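The structure under discussion appears below in the form of structure tokens.
The complex appears here without one of its protein chains, the remainder shown in place.
Up next, subunit A:
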Amino acid sequence: MKTLLFQTLSKRNRLLILGVGLVLILVYLIPIWSISISAPQYPEGLGMQIWINKITGATPYDLKNINLLNHYIGMQEIVSESIPELLFMPYVLAYLIFGAFITELYPKVGMAILGIINLVIVGLVGLSDFWRWEYNYGHNLNPEAPIIVEGMAYQPPLLGCKEMLNITACSYPSYGGMILGLSLVVLVYILWDENRRKKSNVV
């Protein structure tokens, strides 16, 4: 095990990690997650996108219109400023990218494992935080809301689609989220590849 941790990465795997670092920079420029809403009166659909540092509508007016819909059921207004996670998420991403570049100076398999651990933690914490955020928005309803349906909550799904009254809400990773997922896959592949290399060296 120890030998594997300190095994120097192959040239190809170093390049792959460098690639992961570079591609992760894109996550600053594209949304990570997207929630889309469709209802009979919105045939063209409404969409919301979660970026590393902000929440926007799929069109310039979608977020405003989602909030307008939500106010009838007493949901809080969704504004980027009220979500503290968005303040430190960019630094977490910077840390991941930094890690990938450091690996070029210290190209050991252990660094790849550290990357996997980091990504898994970021993913798990991120998803559970996202779920908590959705839960709060969906359950913390204004008791003076115009429309109150007994026992109804409006928590969107974490992943997949869900019907809420006449609205179908779907939640899926967007390109940024896919990049994060793909990075994890690449790192796991590298680990598998290095492990195989170690075995063949021993033999």
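As a working rule, contacts are C-beta pairs under 8 Å (C-beta built on N, C-alpha and C of every residue); 3 or more make two chains touch, one makes a residue touch a chain; residues count from 1.
We adopt the following convention: contacts and distances are computed from a predicted model.
When the listed names "ParM/StbA family protein", "Permease IIC component", "Nitrous-oxide reductase, Sec-dependent" or "Monovalent cation/H(+) antiporter subunit G" are checked against UniProt, the chain not shown comes out as "Nitrous-oxide reductase, Sec-dependent".
For the options A:Asn65, A:Ser80, A:Gln155 or A:Thr168, the residue in contact with the chain missing from this view is A:Asn65.
One chain of the complex is left out; on subunit A, the residues touching it are 44, 60-61, 64-65, 68, 71-72, 146-147.
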